[in-house]
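Following this message is one structure expressed as structure tokens.
Of the protein chains in this complex, one is absent; all others appear in place.
Just so it is clear, A, B, C and D label the chains in written order, and each chain counts residues from 1 on its own.
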Amino acid sequence: MSGPTSVSTGRASPVTLSQPAALQSGTAAHQRRRHLPLGLFGLIGLLLVLELVPRIGLVSPAYLSPTSEIVKTLAGEVGRPSFWIAVWDTVRSWAIGLIIAVIAGTVVGLILGSVGFLRRLTSSLIEFLRPIPSVSLVPLAVLLYGNDIRSKLLLIVYAAFWQVLIQVMYGAHDVDPVAADTARSFRLGRLALLRHVTWPTVLPYFMTGVRLAASVALILAVTGELVIGAPGLGKEIAIAQSSAAIPLVYAYVVTTGLLGVLVNLGARAVERRVLSWHPSVRGEVAA
Amino acid sequence: MTWLLRRATSLAFIVGLPLVVFVALWFGTAGSTNFYLPSMQVIMDSLASDWLGSRLGDDVLPSLARLAMGYLLAAVLGVGLGVLVGLSRPVRQVLEPVLEFFRAIPPPVLVPVLILFAGIGTTMKVFVIASGAVWPILLNSVEGVRAVDPVQLDTARCYRFSRRALLRRVVLPAASPQIFAGLRQALSIAIILMVISEMFAATNGLGFAIVQLQRSFAIPEMWAGIVVLGLLGFVLSILFRFVEDRVLAWHRGLRRAERS
Amino acid sequence: APDSSKPTVIKIAETAGVPAAFLEYGEEKGLFKAQGLDLEIDTAAGGAAVIPGVVSGNYQFGGSNTTSVLLAASKGLPISLVAPGTFATDKTDEDFSAVLVAKDSPITSAQDLAGKKIAVNTLKNIGDVTIKAALEARGVDTSGIQFVELGFPDMLATLDAGRVDAAWEIEPFVSLGREQGFRPVLWPYVESKPSLQVGSYVASTKYVNERPKVVEAFQKGVAATAEAIASDPAGFRTALPTLQKVTPEAAQKMILPVWQAKCDLDSLSFMAEKMGKYGLSDGKIDLDKLVASGAAE
Amino acid sequence: MLEVRGLRKVYGGHGRTVEAVRDLTFELKAGELACLVGPSGCGKTTLLKCIAGLLAPTSGEVSVHGQRVAGPPADMAVVFQEYGRSLYPWMTVGANVELPLKEKRLVRARRRQLVTDSLAAVGLHDVENAYPWQLSGGMQQRVAIARALAYEPQVLLMDEPFAAVDAQTRADLEDLVRSVWQRFGITLLFVTHDIDEAVYLGERVIVLSASPTVVQHQVTVDLPTERDQLATRSLARFAELRAEIYQQIHQAKAASTADRLAAEALA
Partner (left out) sequence: MLEVRGLRKVYGGHGRTVEAVRDLTFELKAGELACLVGPSGCGKTTLLKCIAGLLAPTSGEVSVHGQRVAGPPADMAVVFQEYGRSLYPWMTVGANVELPLKEKRLVRARRRQLVTDSLAAVGLHDVENAYPWQLSGGMQQRVAIARALAYEPQVLLMDEPFAAVDAQTRADLEDLVRSVWQRFGITLLFVTHDIDEAVYLGERVIVLSASPTVVQHQVTVDLPTERDQLATRSLARFAELRAEIYQQIHQAKAASTADRLAAEALA
């Protein structure tokens, strides 16, 4: 019911906050059409700032290339197969690593989140392992797998796994007791409880976890390539850096960022579908 | 008596599994000949001699200071921006792609740009930490705010709460369970970013030392450093839980009461 | 023994840029093939993976800087030095590595570096060791110098902003910096020891023991490539842009390192001694054990 | 004072479009107490939300104090049907009642007094320091009522406020509401599904039809102003009024069923 938006509520104190859906003008379709351009404005604004900062001499263009230069370089790269091979290398390891992390994180998270005993038993070990950065596992990864994709995967999975795990655990812990009591009173089995009550409650947390994991995985894919030298965008960045090709560095950085935006657009679209019933989404979809 | 028993069991839960894993590793790695995977005993030796000695003041403390500053900055930014973005759809629509763009840029490639603006000192490292830790806080704040019960909001609006009161009394408390989920996640990410930030332009710090040890092939010392990282995360998470238990006492109580 | 009809495939990791171009040049000219080797070259973006990769057997050979190799050896890593990599020049005003200062910096000579803040890409490695050695050779007090770790690509901007006093750069950043007005005040490699052996190829001790013929073939390939470049430097410069991400202009202008057929034991013991002196290693590095047969004269 | 003119509200989305309210027009004079009855799902809550400025009508308008409602008007309090969710679980009962008073910038002493008095008025003396979730359903509902009373509103909207309390308490609360209304001259719109309650409480009863909703009927309650649970309810006029309204609601439902059957026949 609450489609957060800003509406002045008149008289004494103008409060800008969540308004019932009906106060929002326009139909669902209309809003969806408006959604994209608004986001584009934001991106365009950012690009403008990045164009101006080196142009007005705030930072020397030798170190921070103006947007136009980056776009030009990027346009040149896009025509090359090697660019797409690098993108593919990164995206592939990202996707595989993410899938592994999401599945493992969800399964373990659901189990730990709903079985109090196991959660208490493992919490200290988790708190111990979680802050260990993937990057410090580089020697181990290289030792085990060299600069093979599996090295990257180890780093990606290790980093992304925790994101999903923690969110899912918090979510599984947050099941509405009345909802759970209802299920129990109808003698829903463990699996049915999981599927029909726990999982829908976890879903919003899970989606946040996946979005966090997706970007952490992308970060680790690129970082892994940078540090280990496994093929992909990160390696291209490192090579461009070491040959002082500044616009090229930024072109690859921008590519990474755009990948991130794409990933999020996808996640949002999925979210709108699977969470259409949730207060955070239903206001936005309803007229 | 029961109090003592409760304390004892909760302690057993905390140390139980780590102890088992430790013992397993101790015997599993005893007599290891792999240069990169030394025996637990060697690691523990270097932990005691090296890390609990001079490095504590030289490397661990400066790291902790930067960590604290970066985490605080991330928390303020994340909650502040998160509430703003969560409350207003236009703001969300404009900012989301920009935020996602930045979120996808790996800190190691962001660092050179940060160096341009923030130099190579502590400021830069604090920004690097904040730039990574802010995301879970931001995302969870946005989602937490968006999921506030509509009836609770309607109530506040009816009583014409000021904007401030609405935020402080309704939106933030209602979103606080999820905000805390984000803060907790950010804590370990901040530690990770602390390590990454110290890979650039550093002269001391826990992350710096670990990378340095790794590069100079002091492998047992490096593993000992990683253990210190883990211990650090562990201690901080206990501190965190202490705070969380107080701030979210109502939520715990609510859930427990309803479950009892 | 290498079968001449079917070349032995060798996985080798080397630093991106000019060092990797060296191997690629030799491969392209068929100089390794002539020894029955087929190189599969991995350009390591960061150096972190090379030596561990060699130890674990993911690579048969790896190129790294000499200091790192000696460090690894001093910690007891089972590796052998099988061939030389790059060498510094013997000209004290023209090398592929220099300490630069900003155009308007008050620092005008190496003497002024005392007590200053200098950026190096890796602390406690070849940069600070050779800088200290070179300055001491000139009688400068190095005790007050503060080294800061910074990536080569980030140094010029940082120098420009005045956040460090000087920066130890390598090519192509040295040429690039000089074009922009940065001034070299010290040539640490050459000035600590002319024709210093900067790079080295290593293999695991186990591999050296088990496949002496392959090692020998590799040494011959390196020697032949070094010879080819020495006899036709222009040819190498022309080939550079096709091998690595180097622009043709930079390839023509940049100062190249030197390659030689055999290791320079003097360089190695010089480096080992300085490393001991500056506390990088706890003294004794057994060079006899480290350097594989056939690697040096 | 409170005018509803041509109000229409259509809910859409999620594959379900409902014309909750079709065309409502009525008016409350300042200081009047009217009860609103109508079948379940006819749009009573919807109407109240529109009056409270929480929901924008599809067409038509609401005005309070002669001003068109665009957001929650000043000095209006609402007791929500979903009482449980309208209390803040992170605050004690006392803090829940006090918070709106803080927002009204009352001084501490006055606030404390209002909190204590209003909780006592709804029969909750000793729960000030409990959390809402430590209370039974009926107790929670009374806390929500106490909060509205403590606010000392000029306009009070109550949505089935006694649904979860026992008969005895309910009778007490009914008398409380009437006495508060008389004492402070509040304008009060009271939604209930209990016809006896509507007659007992109101000066007027507005009967809504089944959805799509219009005002089906209005009955002026010509009972004496001073009311008494036993005496008033046993008046003959009480029974008449009760019967009249019952009859109207029955018709409302029948009509809607007839409508539906007719529609189905056509389809």
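The rule is simple: contacts are C-beta pairs under 8 Å (C-beta built on N, C-alpha and C of every residue); 3 or more make two chains touch, one makes a residue touch a chain.
Note that the structure is predicted; figures quoted are calculated from it, not measured.
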Identify the residue among D:E98, D:E160, D:E174 or D:E203 that touches the chain left out of the display.
-> D:E160
Options A:R55, A:H196 or A:R273, residue touching the unrepresented chain | A:H196
Give the residue, chosen from D:L2, D:L24, D:V37 or D:I51, that touches the chain omitted from the document.
-> D:V37
Since one chain isn't shown, list which residues of chain D touch it in the complete complex.
-> 11, 14-16, 18, 37-41, 43-45, 81-82, 84-85, 125, 129-131, 134-139, 142, 160, 163-170, 193-195, 246, 249-250, 253, 260
Residue-wise, where is chain A in contact with the chain that is not depicted?
-> 1, 176, 178-179, 181-182, 184-189, 192, 196-197, 200, 203, 277-278, 282
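In this section, only the chains that are shown with their structure count from here on.
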Which two chains have the most C-beta pairs in contact?
-> A-B
Please flag the chain sitting at the greatest distance from chain A, going by CA centroids.
-> D
What are the residue numbers in chain C that touch two or more other chains?
-> 48, 52, 55-56, 151, 153, 157
So which bits of chain A are touching at least two other chains?
-> 9, 12, 15, 20, 63, 138-139, 143, 226-227, 234, 241, 249
